[in-house]
Every structure is written in structure tokens, then in C-alpha cells.
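One protein chain omitted, others in place.
Here the chain labels run A, B and C in written order, and each chain numbers its own residues starting at 1.
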Amino acid sequence: MGRNLQDKLIVDQALVARCRSASRSIADDIQVHIDKNTTTSVERTVARFLGIDGVDSGGTPLPNIVVDSVNESGALGRGIYYWLGNAVIETGKTPREIAEMVDKNEIRLTGLPQHSEAEVRKALESYTAKTVQRIEEQRKKREEELSVRPSGPEPWLYVIVATGNIYEDVFQAQSAARSGADIIAVIRSTAQSLLDYVPYGATTEGFGGTYATQENFRIMRKALDEVALETGKYVRLVNYASGLAMPEISAMGAVERLDMMLNDAMYGILFRDINMKRTFIDQYFSRMINAFAGIIINTGEDNYLTTADAVEEAHTVVVSQFINEELAYRSGLKPDQMGLGHAFEINPDIEDGFLMELAQAQLVRQLFPEAPIKYMPPTKHMTGNIFKGHLMDCMFNLASVLTGQSIQLLGMLTEAIHTPFLQDRALSIENANYVFNNARHLSEEIQFKKDGRIQKRADQVLQETTDMLEEISEKGLMDAISRGVFANISRPLNGGKGAAGVIEKDKDYLNPFLEIFKKELGIK
Amino acid sequence: MGRNLQDKLIVDQALVARCRSASRSIADDIQVHIDKNTTTSVERTVARFLGIDGVDSGGTPLPNIVVDSVNESGALGRGIYYWLGNAVIETGKTPREIAEMVDKNEIRLTGLPQHSEAEVRKALESYTAKTVQRIEEQRKKREEELSVRPSGPEPWLYVIVATGNIYEDVFQAQSAARSGADIIAVIRSTAQSLLDYVPYGATTEGFGGTYATQENFRIMRKALDEVALETGKYVRLVNYASGLAMPEISAMGAVERLDMMLNDAMYGILFRDINMKRTFIDQYFSRMINAFAGIIINTGEDNYLTTADAVEEAHTVVVSQFINEELAYRSGLKPDQMGLGHAFEINPDIEDGFLMELAQAQLVRQLFPEAPIKYMPPTKHMTGNIFKGHLMDCMFNLASVLTGQSIQLLGMLTEAIHTPFLQDRALSIENANYVFNNARHLSEEIQFKKDGRIQKRADQVLQETTDMLEEISEKGLMDAISRGVFANISRPLNGGKGAAGVIEKDKDYLNPFLEIFKKELGIK
Amino acid sequence: MKGVDKKNLRAYGDTLNDGKVQLSFSLPVERSPEGREAARQLAAKMGMENIDVADMKTVGSGLTFFVVYGSCVHSIDATAIHIPKVETPVMSFYEINAYIKKNIGRKVVVVGACTGSDAHTVGLDAIMNMKGYAGEYGLERYPEIDAYNLGSQVSNEELIKFAVEKKADAILISQIVTQKDVHIKNLTQFVELLEAEELRDKFVTIVGGPRLSHELALELGFDAGFGPGSLPPDVASYIVQNIRM
Partner (left out) sequence: MKGVDKKNLRAYGDTLNDGKVQLSFSLPVERSPEGREAARQLAAKMGMENIDVADMKTVGSGLTFFVVYGSCVHSIDATAIHIPKVETPVMSFYEINAYIKKNIGRKVVVVGACTGSDAHTVGLDAIMNMKGYAGEYGLERYPEIDAYNLGSQVSNEELIKFAVEKKADAILISQIVTQKDVHIKNLTQFVELLEAEELRDKFVTIVGGPRLSHELALELGFDAGFGPGSLPPDVASYIVQNIRM
């Protein structure tokens, strides 16, 4: 992908080793909890994989209806897979038909005679294989597309559309792609994270964004594949596998060939007050799906800096990146699928602030050389002064090409005013194209002075990162979060939304998808 | 002044030595011609120094009337100083009164009995001393002001006002100073260069700028001194000592305490088709006045790139800087008065164009470490797209702070549209302040790779510069200009405007001001 | 500025009353002379003269972005402008606490929240958190104030319920997201709820956010509104001097 890797900084590898070992023990600890439990959303994902989709007369998605019915009878610990398979055997109907029967109370899944696990596996084998195959096909399709219509050099231009109306989004996304965007993200309607289900069908209304639905995914995918034929450049599609429906959205994305997912291990906990136990379990399965589908995840460390100060809290971003990395490994994600995030959020009026941004960006680049680092633009310090804002985005673009970032979420000059107009996006793309091209190889031409301000700043951030990671590894991550070490936000262990959705697995819990993915991804 | 000097480039000092020796022989050659002649404008300057100002009923300036009258009688080779002194002895009147008599044909200067040079010197001694003293006072005043109200760190923010109305200019200049401008230039009315006289009084009409008149100088100086009291920062005032009235304008500037003058040895020849012999003589005296007045000159190499290509012709800029430097030395200018010019004019859509700009700016900085280098903004490639234009100015500002330029003429986002609105200027100042502050010490932090693209580009430009200078030194500068080596513009030896104004000096040519300045400035 | 006619205020570019204005917009036209003319005509309808369509750029299929300069003929009467502003004098951290001790004699209770679907807490935190904002302590730091920050996405019902429980003196609401006027809807519903439960004059009601002005707040039935750049003392000063007793 022609990544620009230059070791401009001297990075103390001993510290890096300490960071990684601390992260490992942090993740081990979380994994114990993950392995013991499942969640309603994980089970809904399994139901979707078995072909259950659509909504009932009341608009409730069928996956929710099936899973909730079993959950009410307290039998979800066995896994929805078992109950559906069992019902298939009993009724000879498809899972989807069964879901409709459940909705109409024509059947109680837990009330049927229970068959052996082996029989159940057998009964659902074809459905299971079909889904797994579909996902593999989509991954292959992406690989083919990329070989025929490759993306440009990094940093890739990533823009968002957020009209609320999927059809309007399509026009804007296609326009952006024609003006040079490499990646299109459809921002979700405000706080879809908080919905404990996935809306259904094509949507034309939303606040601050457009609902993530499978139909919307399909519509946008088709539109982008069209432009690609025109421009000769495959356009990556992004959405948000975040919040209470995290794994379901990954499933939809895997099937509809999304290419990236915002998919952070802790975002929901910190920024959406979702219960942490719930989130950790969800992210594990959600990420495993992304891993298997060849989807690149984007983590949300940028969000920390919207509440915390970018100078003082710089190290918390790196700490979170290490933790996200380690947890991602456990879901089978490869380094080149880890779009670890950070942001250009230092107050623009600080003297030498740009130097600190360079230090941070270069440090992150060198700590995670194989990761397609996601660089987020200035937002918090953007004001109604669009002219100055455009300049801040210019410096942001320069910092990116200078430090070899991979995924460049383009800043908008109207960031402080409204969700982007079409022309705002065009101006941002013009901004990035100008700077990237005009300074294309600058990175190869310059070195940072040893013991200079930039090197010193990087040293400091890495040291603070190490200390914090080791402290967390002692007390445990859950404890750390409850003490508010990230983004000055503290979340109680059992507080937050969706706690009720955590269900302890029975010893005979059944989820062949988990098994297949683990096997395919080589997870222990 | 806290200049930022970093030897980022390896500059072959052998080549530099060859450049300077070639320039010396080029200048020697020109100097021979200069010493043999005077011009109507030089003599008008002497008349002004003796207190002759104002215009006649027909609006013709008295200095022109007096000098032309003597010139008609073919006696200007003796020097206007002699004829005026002689008349003072005869009439007992002041030079100014005599000028009015000449205007009314009440006296013919060359018709009077002629006294000895000694008597004439005696008669004008007090007038001469008064002027010299006035200039010295103004220089001292500037030095005091600067010690009490020093300018900020380099690069200094230089903006232009150009409403055509001096009173409107004052409001705009004061506003700019309050928003942080260090230097204010009052752009002249279109092609004032071509006027073989200096307009008189306060003016409120002009095309593309405001006429340079002594009264306008006075009004603006006063206005800027006012703001300085408010802001605690002395604001430098700039105008144009260029064109057919070159030395007269320097004289006015010296008396009214301008701080900088656009004052190039070749600009008039190339860009205003003024006869080259005339220009070389004029620039010599003009610059000597600036030297004595402690005025910083700005040379106009930036203009080359508005007609010639900034990539191909980059070396011609450096060639011209060396020649300007050498000629400036001969007028007694000190290195810290030489605001040698260049510009950020490379097509913004060229890959790595920014690297070439850095190479050029850094090379110039290292070739002339003591000179307050004047860096001109992108103009030619600016378009009606103000948003992209603002970004080009951002990169220009970054290049400047990164390479330690001294005088930053701020680019305007509306460059391709109109002469700057007040808000355009405010946005430019905001742009420069943001970039300079945010990347204040970046220059100290980065080094250019040896044998990298930047180093190679600088090597190439320096080599081409050396070759061209040596070629010119063989054939002579006048020949080179007639062959169009600068800005693709060729000017014939005897063509161009104002040739008639060149007068050979008699052996007894008298000009005590020249003598005094030479003595004071230690010119051989 | 000299020579300004306040009754007929016009835009200023580089000479008084030249009316110079910069415009940019997109039109569903091709990048063409006709497109340029369309842009010129739109500008003309907006009251522009000597129109210079300085740039046009294709930003989507059949969509062109224009940059336009010209002189706007319109003028406005500045003498007729009168805007309600928060008049109560602003006191310092110390003065405010002293004022409470002296004139109120008990702790002042303040409850704040980002209501509706709004998850933007930074603004409210700037006013309420210990840490504060721009060097000013937040309300939580005031010894004489009991401040409760309920955080983000709180429903109007919850907020009112909580305020009643705590016998709050003032309710602070933050609204950052303004798309499709969600903030208007949300704030109106809040006031209606209060009135329905006849609690309207129990509390000093304050709303803030980057798109909020005191004027808008009054229109919506609040006591005060605070816009961009507001500081904790501004708010605290207003509360303690307007508290119902």
C-alpha cells in the first residue's frame, strides 16, 4: 500500500516491550470474563447469521423477538443456536419461519422436546455454512476489486456523509468519491449506539447522521461499486460497529461487504455509558467477525481528546491503543486490520503545538508500523471562523503526510457549524490533495534533531504511557475505567446501559460460528 | 532581531566565492558608467535636498522646473547644486524662492555671472547641513523608537494597503497594525514608476494604489507612530523608490522616516522598460540615500517569477540577488539593510513542489545570512478559489518560518480578485500568526537529509547561478539584459524610457550631498 | 469608525459603504458560462451589484460550487437594534460565595444536564465541573453551591424529577446539537412540562450552547441563555441574583 515508514524518532524498545507485556496481562484478565459469558446482542447476531431478519408488525426486529423469548425463559445460556436448531428439527421449518412463529406465539422455543447437540449442529449445518461462505465470498470480492482498482497512496482520504437520508447520502458519497475520496463513512444517526437492536430497511430520517441498517449498507455499497467502475478506484465503505448492537452490525457489514468498521473495545463504555461487562463480551465477537471478514477496524481514541486535554492526556491515547491492539489480537485481527485512532486536537494557539502533534503522530506511527493508523482532524478547537479552520486542517494534513499516517479523516472547515455540506467536503478533499501532493516526499527528506523538542516530547509520552499501562495491569482495566483514567470519564463496574443483556454461558453453550471463526483465524 | 539561522543545507562555499567574484566584476563594469554620468532625477533630488518643493500653477513640481530649465541650456553637467548656489549668491534669496522665480521666468540660472565652486559651497553650506542633519535625526528617531517599541521575532508580518485614498489607507494600515502587522507598505498607483516626477500633496485618487508623495508619506508616518504608542510595537513604513523618480523618492523617504524602500537595481529596466543607463545611475544615488538614512531596501526578484517559471528560472533569482547585493555595497548599504527578495511561486499542483520551495528559501537564507530576506507570497498561481489560495498562503508561511526568512509579505486569499479588502488582510495576518506561532521552533528541530531531494535541488540552483553569473561577467550585465536573461524580458541598451535624462558630468560637476554620503558611509 | 451612517449601515470592503460581500454556494448546474450566469443572477437577487463570479468548481455530477464577490446594496438601521442581554452584574468566585452567605444564607442548589439525545457534555462540564474552564472554577468548586451534573442524554422528565427532589434553585440545560431544530423542540417540551406541573416559577431556568443567545432563551420561556464563551461566574452571578425565595 506504499506506506511511508521513516524512523524519525528514537523509540526506547525496552519501554515498548513493557507496554506490550502490561497490555497482555490486562487483556488476559478481561478475556477470562469474556469467555464465561454471552450477551443478547451476540445471540441476536447468531440468529441473523442463521437467516433471521426483518421486523414484526410493531417494528421490533425478529432477532430481538427470538432471543428475548428464550432469554425470558432464562435459557439463553445454552445459546440461541441450540434452540433454533432444535426447533428446526421439530418443525422442519427454516429459522426465519420459526422466528415468525415465535413472534405470533405459535411456538415456544424452550418448550419443545430437546435434541442432542450433535443433531442440532447437523440440522443447522447448511445454514451455517451458507453464511460463512457468503462472508468469505465478500472478502474475496474485496480483494479482487482492490487488485483491479487499487486505492491511491497513503494517507487515504476518508470523508463522512451524514444527511440522515440514505439516498441523499448516496449522491454526496458518489460526489466525494469522484472528487478523490478513498473512503466513505456514513455517520450514524445520533447515538444509535444506545439502541439495543438494529433498525430495519432503507431510512430517510435521522439526526446528525443516517441509521445503520442492512438495507442502507446494501444501497451505499452498490452506489460506491458503481463509482469505482467510473474512477478505477475501489472506494472503501465504513460504518460503526459500536454500542449495544455491536456484533450485529459487524455481521451486517461482513455480509454486505463493508470495508471498515468503527469498532473500539471501550468507546461504548466511556462515551455511551454502556455497561463494561456487556461491551467487552460484545466487542470480542464483533471483532472476530470483522477479522474473518477482512474488515479494517477503526478505534476511537480520538474521542478522548474531545473531553480531555490533548497535551496533558496524550499518553492516555497511546495506552488505549495498546489495549485495543492486544484485545484485537485475541479476536484474531491482524495488525494490518487495526486502524488505531488518534487525533490532531492540540489548541492551535499554543506555541510549538505543531511540534507536539508531530511527536505524537510519529510516535504512534513507529509504535504500530503495520497498523493502518487512523488520524482524526481538529474538531474541538474548530470555531465558526471557517478560514482559520481550513488552515488548521491544512496543518493537520501536513502532519499526516509528514509522519506517514494511513487513514486520514478529513477535517471540515465548518466543523463547528453544521454536518458537512457537499462543498465543505469538496474543499477538504482539495485541501488534502494539495498538501499531500505538494509535500509528498517531505517525510523522506527531513529528520528530527536528537534531544530536540519533538524527540523529548515523544519520550515523555511513551514514558507516561508505560507507567499508566503498568498501573492498570496491576489493578485491572475495569477498575481503571471506574476510576476515570480515560477522557476524565469514570464508569461503575455494574452501571451503564445493557448490563441486563449479559448472560452467563451454560457449560453446554453452543455457538458454532464462534468455533469456526476461531478455527479459521487460528485463535487458541 | 532573533533571526533563525540553521545550516540545514550543505552549501558549496567554493561556488559561493565564484558567485561573489563574478558579481564584483559585473558591478565594477557598471560602476564605471555610473561615475561618468548624472541624471535629471538625481539633480532634482539635489534640488529637493536644498529645500525646493511644491508645484507651479500648471501642477509641475518645482524641482522639475529648475532642473529642466538648466538642462535645456545644456548646463546640467555642472550639477544643479552649482547653479542654485550661484543664484543664491547673486539674489540673496533661498533656493526655494529662486525656483519660483525660475518658474515665473524672472531669472535664468545659467544666465547669471558665475561664481567659484568654493563660494557656491559656502553659500549652500547651511541648507546642505540642515538636510543632512534632518536625515540623521530621523535615523536616530527610528533607532530610539525601535529600542523602546521593538518589533516581534522574524519573520516580520508585512502587509500592503492600496485603496488609492491616503486617508482610507491610514484607517486600513492602523487596523492592520492593531491586528499584528509589523510592516505596512503603501502600494503605489499603477505604474508611478513611469512618472518622471513626483506628484505633490495628499492624494485621494489612484489606480491599484496610492501615489507616493511626500505629504502622503508624512500622513502615514504620523498615523503609524500613533498606533505604535497603543500597541507598543514600532510599525515600519514602506514605499517604492523605483522608476524614473527613484532617487527623489528615496530623498522623501529619508526625510519623512520611511523604514524600507522597494529599491531594486534592475526592476525599472525589466518591468517598466526604463532605460538601463538611466536606471543604474539613479539606483546608485537612490540607494546611497537609503544607506545613509538607515532604510532597509527590498529588491524585486519576486517579479521575475511572475513572468518566468519558478522551477526553471529559480537560479535567475539568485543571480539577481548577488548582483543587487554587490551594487548595494557600492552605495554603502550594509548587509542588514539588504532585503533581498524572492518568492513562493511554484505551481501548487506540482508533486513535491513544496520541497523545491524549501530548497530555494533555505539556500537564499544561507547565502545571505545577514540580510533581512524578503519573501514574497504566491500570486501568479492564485485563482478565484479563495479557499485553496488561503492554504497556499499557509504553506508559504510555513516555508518561511521553517527556513528563517525575515520579511514576510503576506499573501492574500483574494490575490487573483481584487486589491485586498480590510478583512482579507486580517485573515492573512491570522494565517501568519497561527502558523508562525504553532511551528515557531520547528526549524530548529528538523534537518534535511544529505543527498536528499531538497539538498540536490539547492545544489542544482547554486550551480546554475554560478554558471550564469560567470557568463554575465564575461559579456557584461547590460549585454545580458539586452539578451533577456532575466524574466525572459530583453531590453535594448539605448531603448526604454528616460534615456534623455542621462547627462554626462562635467569635470567640475558639483554634488556635495554625494560627497557627504560617500564620506559618512566610507565609500571609496 | 469615521463617517458611518448608523441608520444606513453597509458592508465595508476597502472603502466606506462600498457594500463589499463575499458569497459562496453550490448550484445544481454544470460548470459552464450558463452556470456562471446562474450564480450571478442568484447573487443579483440577493441584492449584489458589480458581481464577480471569481471561481467555479465541479463538486458533484451536475453540481457546481461558486465563489462570488460583489457590492450588496442593502443597508440596515443599527439605531433600531435593541437586544435583551443578561444585565445582572458579573461577580467573581469569591464575591459570589460571599453574596450567597450574606443574602441567601444557605447553600444554593443547582442541577444541570445535557437533555434529549444530546451527548455533548463538554460545554456543561465547562460550567459545572470542579476543573472549570478557561481558568475559572466550575460551580462544583463553589463552597456555597451544591451542584449536580446529571451528564448527557437526560430526559426532561428525569431532570425535573431530580430537580424537585433536590429542591433545586436553578436548572441548567445544555443543548449543542441543533440540527432540524431538535434543541427548540426539546427545550419547548421542557418548559411545557414545567408549566403543566406548575413548577415554572420554582426554578431559575437557564439554557446554554453555542447556538444559543439570551434572546432565544427568553423566547423559549427560559429565564436566561448563555452562548459561546460563557464562563462559570457569568452563570453563577446570574443565578444567585435572580433566585426565587
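Of note:
Just so we're on the same page, contacts are C-beta pairs under 8 Å (C-beta built on N, C-alpha and C of every residue); 3 or more make two chains touch, one makes a residue touch a chain.
Fair warning: this is a prediction, and the values are worked out from it, not measured in the lab.
Interchain touches from the omitted chain, evaluated on the whole complex, reach A, B, C. Of the listed residues C:K20, C:K57 or C:H183, the one in contact with the hidden chain in the full complex is C:K20. The hidden chain makes contact, of the residues C:K107, C:K131 or C:R211, with C:R211.
Check B:S179, B:Q337 or B:N431 against the missing chain and you find that the one touching it is B:S179.
The chain omitted from view is touched by exactly one of A:N71, A:T163 or A:N397, namely A:T163. In the complete assembly, the contact with the undisplayed chain comes from A:F421, out of A:F421, A:Y434 or A:F513.
Contact between subunit A and the absent chain runs through residues 163, 165, 168, 171-172, 383-387, 414, 416-423. Annotation for subunit B: contacts to the undisplayed chain at residues 171-172, 174-175, 178-179, 190-191, 194, 207-208, 271-273, 306-307, 380, 416, 418-419, 421-423, 425-426, 430.
Counting the whole complex, the residues of subunit C in touch with the unshown chain are 1, 4, 9-13, 16, 20-29, 33-34, 37-38, 41-42, 45-47, 52, 60-63, 72, 74-76, 78, 81, 83, 85, 211, 213-215.
The working rule: only the chains that are shown with their structure count from here on.
The distance from the centre of subunit A to the centre of subunit C, with each centre set as the mean of the Cα atoms, comes to 33 Å.
Of all residues in subunit A, those that touch two or more other chains are 430. Listed for subunit C are residues 57, each touching two or more other chains.
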